[in-house]
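Omission of a single protein chain aside, the complex is shown with its protein chains in their original locations.
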Amino acid sequence: MANHSLALRHQFDDVEQQKDASTFGMWIFLATEVLFFGGMFCCYTVYRSRYPMAFGNASNHLDLILGAVSTAILIFSSFTMACGVNSAATGAKNALVGFLSLTILFAAAFLVIEMSEWHMLYKEGLMPGFNFTYKEFDPGHVQLFFCMYFAMTGLHASHVTIGIGILAVMAIRAWRGAFGPEYFTPIEISGLYWHFVDLVWIFLFPLYYLIARHLQG
Amino acid sequence: MAEHIVTKKQYSYVFATLLLLTFITTTVGMMDLGRLNVVVALVIAVIKALLVVLFFMHIYWSSKLNKLTVVAGVAWLALLLWLTLTDVLSRGWLPFPGK
Amino acid sequence: MNPQFQLFPDQASATAVHLDHLTAYLLIVAVIFSTLIFSLIFFFAVKYRRRSGHERVGETGHALPLEITWTVIPFVLMMVMFTWGARIFFEMSRPPDDAMNIYVVGKQWMWKTQHLEGQREINELHIPLGRPVRLTMTSEDVIHSFYVPAFRVKFDVLPGKYTTAWFNPTKPGKYHLFCAEYCGTLHSGMIGWIDVMEPAEYERWLAGGAGGESLASSGQKLFEYLACANCHRTDKPGRCPNLTGLFGSKVQLTTGETVTADEAYVRESILNPGAKVVAGYQNIMPTFQGQVSEEDLLQLIEYVKSLAKQPAQGAPTLGAIPPRLAGRGITRPPSAPAQNPKR
Partner (left out) sequence: MITATVETRDNYLTHEYGVKSWLLTKDHKRIALLYLASISFFFFLGGIFATIIRLELLTPPGDLVSAQTYNKLFSLHGIIMVFLFLIPSIPATLGNFFVPMMIGAKDLAFPKINLLSWYIYMAGGACVLYAMLEGGVDTGWTFYVPFSTSYANTYVILTGVGIFIAGFSSILTGLNFIVTIHRMRAPGLTWFRLPLFIWSMYATSLIQVLGTPVVAVTILLVAVERGFHLGIFDPALGGDPVLFQHLFWFYSHPAVYIMVLPGMGIISEVVSVYSRKKVFGYRFVAFSSVAIAVLGFLVWGHHMFVASQSVYASLVFSFLSFFVAVPSAIKVFNWTATLYKGSISYDTPMLYAFGFIGLFTIGGLTGTFLATLGFDVHVTDTYFVVAHFHYIMVGGTLMAYLGGMHYWWPKMTGRMYPEGWAKLSALVVFLGFNLTFFPQFILGYLGMPRRYWAYPEEFQVYHVLSTAGASVLAVGYLIPAAYFIWSLRYGKIAPDNPWNAPGLEWQTSSPPPPENFEITPVVTSEAYDYSILEEMKVG
């Protein structure tokens, strides 16, 4: 592709069609992702409705403040990402690189916090399959809570990690001047992906940290 | 279709609202409101999600087709939950003990 | 009983007759529709076959009345299927109150059945003719499915919960019992027989078999052996609820919820005592997970059931079945702590 700013692939008639198609394709992919996480959300919902007390007891083993802080950090990263898209659209190359780097930084901070929480749970004997020694209230279903917790936050964390990779590539490309006001579809699409990652966490946070805390048996 | 450029100022309003909502939901989470806890937490989560989708993800300014895609994703998730819960929650709705 | 060639399965229960009527309806609808489609296609294909390359074809229509007709008529016929099928399903789902209870435990790869009187069988089940039989089923390992084609009865047998099925045998004879849910290597070997006997013959069989004591009294022995009676006292208030009159009643829990004390509740309370604690009591009972097998559980449940009937009847008996001959069995010691069936 000689001319990046007008990178029109042969199957498209014009840039507009290409851009529309790419964004639309990303949205379909995100719909797929909704259902991908959806299978796990479905498991969560069923078990939460059946064993509220076990979920309540388990939920109190999570650190609410850490959860809230990581939520805020992800929202921060979403904000910087959105600003990055704005910079790309206005052709502010340095700002774009800066915002992308900030986003990556926040994403990494999120992962660090999440892993420290995992480590804590592991040490407390609340990690099914590795170290699960919980014996108090209804251990089988508390185990279920943590299975779903690790499965869902794990899947989410893998999305964050992939996101960091994508954003790093985008930052390098942006730094080399691949994007401008006429062509920044990749930035926009990566942005959509990143906001989706934030979106998932917006639901994971209340489901695991908030809505069962008051139930204790 | 001209690309709608959202300004950083607009983004920061959304961002501030999101942070505020996170603060509220966390505070409420520390209290015991009974069943209301679930309602408040989920309502706030939905509002936050809507803010992200509409503004950060530009759906507010997007084509009908993209809007439809979002709706389809959510609708299918709702289908999955609805019909699974139809089984999970309906024991005892009909006069068959345990079935 | 085992003809080499059959076109139609044995019809040996009341439900089988009802179901076969439905089948007849389904077949008639299917035959009419497929005949209609096949003959139309055949007729059109012959009548309108291409005779030359430049043939003009007839009017292409798009007739709304026609579309509506062939939407509505099949739909109405299908709603009949639905209602009829649902009625039979309801019948299959609701055992009559006077049904005799049999317990079934499936495991890789055999069926274990227990009569209330204590008779235990493997891959066999003897039942009297003309009495509805209610099966309470569970599995020790994977999902199985209890299937007797001659009765048109099938229901999955799941680990960790109780499912029920019932039938009312109307013809004496031996009928196949199959496992219909794939359960591993010898799934196809998980075949047994249901032996439907004349009532008198059944009584003789009950009397003559090496049955042992009744399920409830085995349960009572187990109850004592596991020292349950130390807390669940019947003579004075104990640290745990008195189980007399419990089964079938409503229980108020610490959470404020009310549950019915059924088989599933008793089972859960033995294996996972903390999950549903009765209001006014502490969560102090240890779990018996791993210490009692599925069969032990069924005996304990049967004992708890018998306690519910005690005030009225004094002994765990069931309806019209005459008292068993006492002391013909050997006392079975409570089984050793069940081994974890997992790899």
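Order of writing sets the labels: A, B and C. Residues in every chain begin at 1.
Simple rule for what comes next: a residue touches a chain if its C-beta (ideal position, glycine included) is under 8 Å from a C-beta of that chain, and two chains touch if they have at least 3 such contacts.
Owing to the predicted nature of the structure, the values given are computational and were not obtained by experimental measurement.
Novice: Taking the complete complex into account, which shown chains does the hidden chain touch?
Specialist: Per the touch rule above, the missing chain touches A, B, C.
Novice: Could you tell me which of C:Met81, C:Ala200 or C:Ala279 touches the chain that is not displayed?
Specialist: From the options C:Met81, C:Ala200 or C:Ala279, the contact with the absent chain belongs to C:Met81.
Novice: Please pick, from A:Gln17, A:Asn94, A:Ser116 or A:Gln216, the residue that touches the omitted chain in the full complex.
Specialist: Candidates A:Gln17, A:Asn94, A:Ser116 or A:Gln216; residue touching the omitted chain: A:Gln17.
Novice: Using the touch definition up top, pick the residue from C:Leu158, C:Leu226 or C:Leu253 that touches the left-out chain.
Specialist: Per the contact definition at the top, the residue touching the missing chain is C:Leu158.
Novice: For a quick check of understanding: of C:Pro96, C:Gly184 or C:Gly248, which residue touches the chain that isn't displayed?
Specialist: The single option touching the absent chain is C:Gly184.
Novice: For chain A, which residues reach the chain that was dropped from this view?
Specialist: So the residues of chain A touching the missing chain come out as 9-13, 17, 20-21, 24-25, 28-29, 31-33, 35-40, 42-43, 46-47, 50, 128-130, 139-141, 143-144, 147-148, 151, 155.
Novice: Mind listing the chain C residues that contact the chain we can't see here?
Specialist: Here the touching residues of chain C are 2-9, 18-19, 22-23, 26, 29-30, 33-34, 37-38, 40-41, 44-45, 48-51, 54-63, 66-67, 70-71, 74-75, 78-79, 81-82, 84-93, 108, 141-143, 145, 147, 149-150, 152-156, 158-161, 163, 176, 178-189, 191, 340-343.
Novice: In the full complex, which bits of chain B touch the chain not displayed? Write them out.
Specialist: Its contact residues with the unshown chain are 65, 72-73, 76, 79-80, 83-84, 86-88, 90-91, 93-94, 96, 99.
As a working rule, only the chains that are shown with their structure count from here on.
Novice: Which integer distance in Å separates the CA centroid of chain A from that of chain B?
Specialist: 15
Novice: How big is the gap, in whole Å, between where the Cα atoms of chain A centre and where those of chain C centre?
Specialist: Taking the average C-alpha coordinate of chain A and of chain C, the gap between them is 45 Å.
Novice: Could you give the separation in Å between the centres of chain B and chain C, each centre being the mean of its C-alpha atoms?
Specialist: 41
Novice: Residue numbers of chain B touching chain C in their complex, please.
Specialist: Result: residues 95-99 of chain B touch chain C.
Novice: Which residues of chain C touch chain B in the complex?
Specialist: 90, 93-94, 162, 164, 260, 262-264
Novice: Applying the document's contact rule, which stretches of chain B touch chain A when the two form their complex?
Specialist: So the residues of chain B touching chain A come out as 1, 3, 5-8, 11-12, 14-15, 18-19, 22-23, 25-26, 28-34, 37-38, 41-42, 44-45, 48-49, 52-53, 55-57, 62-63, 65-66, 69-70, 72-74, 76-77, 80-81, 84-85, 88-89.
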